Structures are given as C-alpha cells and as structure tokens.
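To start, the structure itself, in structure tokens.
Our next item is chain A:
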Amino acid sequence: MSNALLFAWTGAALCGLGLFGFIVHKHLMRRLLAFNIMGSGCFLMLVGLAQDGRGPDPIPQALVLTGIVVAVASTALALVIFRRWFRLSGKVRLPEDA
Partner candidate 1 sequence: MQEGLLPILVLSTSLFAAAVMFLISERSAALRNTVNLLAATVQFLLVVWMALRVLGEAQYETRLSIVAGIDLVLRADALGIMFVGLSSLLWLCTTIYAIGYLEGSPNCTRFFGFFGLCVASTIGIALAGNLFTFLLFYEFLTLSTYPLVVHHGTDKALRAGRIYLIYTLGGGILLLLGVAALYAYVGNVEFDAGAMMPIEDETLFPALSWIFALLIAGLGVKAALVPLHSWLPAAMVAPAPVSALLHAVAVVKAGAFGIVRVIYDVYGITFAWHLGLLEPLAVLAAITILYGSLRALTQTDLKRRLAFSTVSQVSYIALGIALFGPLGTVGALAHLIHQGLMKITLFFCAGNYAETLHISRIDQLDGVGRRMPVTSAAFTIGAFGMIGLPPTAGFISKWYLGLGALDAGAGWAVAVLIASGLLNAAYFLPPLYRIWFGQRTEPWPEGNFPRWCETSPWLLLPTSITAIMSLIAGLLAAMPFSPLYWADVVVGRAYLQ
Partner candidate 2 sequence: MNPRTVCAAVMCGMLVGLLGLAITMRPEAVITLPERVAAELSRSGVSHPVTAVLLNFRSLDTLLEIGVLLLAVVVAYALRETQADPADRMGLDNRLLHAVIAWLFPLMLLVAGYLLWAGATRPGGAFQAGALLAAAGVLLRLAGIRPSDFAHTLGARAVLVFGLAVFLAVGLGAMAVGGHFLEYPPAWASPFIFGVELALMLSIGFALFSLFELAPPHPVSNKGARERSET
C-alpha cells in the first residue's frame, strides 16, 4: 500500500474517532477537539486519496490550506461563544446535556 493511501486510511480512522468523540462527549471543549480531529481526518483523506499513485497534486494541498484556515476560524468562533456562554451560565455543556 502506497504511503499516500496510508494517509487516506489514517484519515478515515481519525474521522471515525472524531465522530465518536463528537457524539459521546458532552463537555463542549471536548466536542470541539473531536471536531478538529475529524477535520484533520478529512484533510488527510483529501490529500492522501488524491495523491495515491499519481504523485503530488498541488490542488488538494491548497484546498487543505484553505480548509485549515476555515477550521481555525470556526474553532475560534466556537471558543469565543463558548467562553461567553461559560461566563454567563457557568456551564460547560449544552443545557440538554447537563
């Protein structure tokens, strides 16, 4: 198996892992981390799958860079809102999970 494909498989595994964490955890910080793990999984798949047996492909790498910025922005936004929520309610979970 080419190491590009190895990336893809790792990505798939990370996605599964991230999804599991995202669902099973209630603490918002953990869910956010799980989301980031899943995101990394996606990016690995994107690059790995595209480059398997075709040599380097700049397009998915560029896409992943964009994707990372978007993911960073989303995470930051989530953190900002989460902090405000935490300061107002003193809770680290969503009401229905408490």
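Going forward, a residue touches a chain if its C-beta (ideal position, glycine included) is under 8 Å from a C-beta of that chain, and two chains touch if they have at least 3 such contacts; residues count from 1.
Keep in mind how these were chosen: all candidates are chains of the complex that A comes from, given by their letters.
None of these values were measured; they are calculated from a predicted model.
Asks: Tell me which of 1 or 2 touches chain A in this complex.
Replies: The answer is candidate 2.
Asks: Show which residues of chain A lie in contact with candidate 2 when the two form their complex.
Replies: Listed in rising order, the residues are 5, 8-9, 12-13, 15-17, 19-24, 26-27, 30, 45, 49, 54-59, 61-63, 65-66, 68-70, 72-74, 76-77, 79-81, 83-84, 86-88, 90-93.
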